[in-house]
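Here it is, the structure, as structure tokens.
The complex appears here without one of its protein chains, the remainder shown in place.
And then chain A:
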Amino acid sequence: MPDIITANRLADGVVVFQTAESTWSEDFNDAEVLPDAAATKAASARAAEDAARNLVVDVYAVAVETRNGHVVPKALREAIRAAGPTVRRDLGKQAQGLGPRSAPIAVGDA
């Protein structure tokens, strides 16, 4: 299953994603999609170095899938983290156009 690598930026806590250039981007869509376990392992090792250099904290891999042609996190938790609170569309990455390109997570029937 493909993965991306995510973390929080140390100084302000903003959720960031590792890019193909091994930099960190606030935009989910800049995340490098890692096709297999070997790629995830190598990227995680690079990310761990950035954690050791005090750039980011709480580094981990997030499983992603392609839905309607867009890369999205597989788990609801990660989809919310990548977009922002479902109850406040004006906050988080979704408010800045930095969230996943897929349709927003439904809030309900009301």
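The working rule: contacts are C-beta pairs under 8 Å (C-beta built on N, C-alpha and C of every residue); 3 or more make two chains touch, one makes a residue touch a chain; residues count from 1.
We adopt the following convention: contacts and distances are computed from a predicted model.
The UniProt record for the undisplayed chain lists the protein name "Sulfite reductase (NADPH) hemoprotein beta-component", from the options "RNA polymerase subunit sigma-24", "(2Fe-2S)-binding protein", "YCII-related domain-containing protein" or "Sulfite reductase (NADPH) hemoprotein beta-component". The missing chain lies against chain A, touching residues 8, 10-15, 51, 53-54, 57-58, 74-77, 80-81, 84-88, 91-92, 107-110.
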